[in-house]
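One protein chain is absent from this view; the other protein chains keep their places.
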Amino acid sequence: MSQLLPFKLGAEVYALELIDVQEIVEHCQLHPIPGVPETVLGAIGFHGRIVPAIDLPLLLGFPAGLRSERMIVLTDEHGPVALVVDQLLRIITLDLVHSVLSQSDSEKDCIRGVLNRSGQMISMLDLAQLRLLLQQICTGNGDRK
Amino acid sequence: MKQVLIVDDALFMRNLLRDIFEGAGWTVVAEAEDGFQAVEQFQALQPDLVTMDIVMPRMGGIDAMRRILQDFPEARIVMCSALGQERMVMEAINAGAMDFIVKPFQDQQVLDVVARVCNA
Partner (left out) sequence: MDIEKYRKMFLSEAAEHLQNMAKQLVAVEADPEDGEGINSLFREAHSIKGMAATMGFDATTRLAHHLEDRLAEFRGKGQISSEMIDRLLAGVDLLEGLLEDIAQGEQERDVDLFIHGEQLALIELEPLDSAEEDDACCDLASNRMLIRLLLDESVVAPGPRLLVLLNRVAEFGTVLETTPSEENLLQGEISRTLLVQLETEIPQQEILKRLECYRELSKIEFPAAVLEEETARNKPGRVSATSTVRVDTDLLDRFINLTGELITNRYQLQSAAGEKDWTELNEGLGQLARLVKSLHHQVLQVRMMPLESVTGRLPRTVRDLCRSSGKEVRLEVLGASLEIDRSILEALTDPLTHMIRNAIDHGIAKQGTVQIKAWRERDQILIQVADDGRGIDPEMVRQRALDSNLISPGQAQTMRDFETYQLLCLPGFTTKEQVTETSGRGVGMDVVKSVVEKLGGVLLIDSNLGKGTRVTMKLPLSVAIIRVLLVLCDGSLLGIPITRILQTVEVEPGEVQTSGKQLAISLHGELIPLLSLRKIMQRPKGPGKTMLSLVITEVFGRKVGLVVDRLQGQQEVFVQSLPSPFDQLRGTGGGAILGDGRIMFLFDLQSKLEGRRAKGA
């Protein structure tokens, strides 16, 4: 059994396992970081630490739109980094093992697998891929699509 | 007949574990609600196995385990942890816990771990 935090990117539903989430922050002041690519929206002060905030839809090639005011701060193992998404959805609980519909074969889309939850397709965000993508952006290798 | 001491501050968890153990032919010799009781009960009963919750009032599971192992280095102790307590579980293993189970668990998972620990 696993708890998932689903959110919307464009019209698609993605999700993270709750265990990877450190906190969901609301109405956080974004401070600009000089000289960064546009996918890095800025930094937030998070319990005395400076945590960069990422425009996840933009990073994954979704069109610009109204972003949620709430951000997902991933655990320290994955950053820490704050993800800005289009819309946060309700937490769901489900049995991961029985719900894996398909393994993603594409390396670029940051999807670890797709779940089918009563007809609703949920893409599991691949945090390892995400980290690689961020790495590429930060070192200036590999341009965004 | 094997004997087990169940340590958990939640009555619900104790009952759940009791059902699993009794269903597999074990005797639950005692239950403890915190670390202090666990140490006392172990000294008095010296069961074959202890399932030990990690976070409990008064004295936590890791401290309780350390005290038990001091007097009974052969004690077989299995930690019961919640999700997100990995650091604590590792501390416990480092301090001598033989294995661990993560809540929520299924009967078979518990019995697998128990079987391994008892055969080791």
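Order of writing sets the labels: A and B. Residues in every chain begin at 1.
We take it that contacts are C-beta pairs under 8 Å (C-beta built on N, C-alpha and C of every residue); 3 or more make two chains touch, one makes a residue touch a chain.
In this text the structure is predicted, and so the values were computed from the model without any measurement.
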{"item": "Neighbouring displayed chains - absent chain, whole complex", "value": "A, B"}
{"item": "Absent-chain interface as seen on chain A, which is shown", "value": "19, 29, 31-36, 40, 43-45, 48-52, 76-77, 79-81, 96-97, 131, 134-135, 138-140"}
{"item": "For chain B, residues in touch with the removed chain", "value": "81, 83, 86-87, 89-91, 93-94, 98-100, 102, 112, 115-116, 119-120"}
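Everything that follows uses one rule, which is that only the chains that are shown with their structure count from here on.
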{"item": "Euclidean distance of C-alpha centroids - chain A vs chain B, Å", "value": "37"}
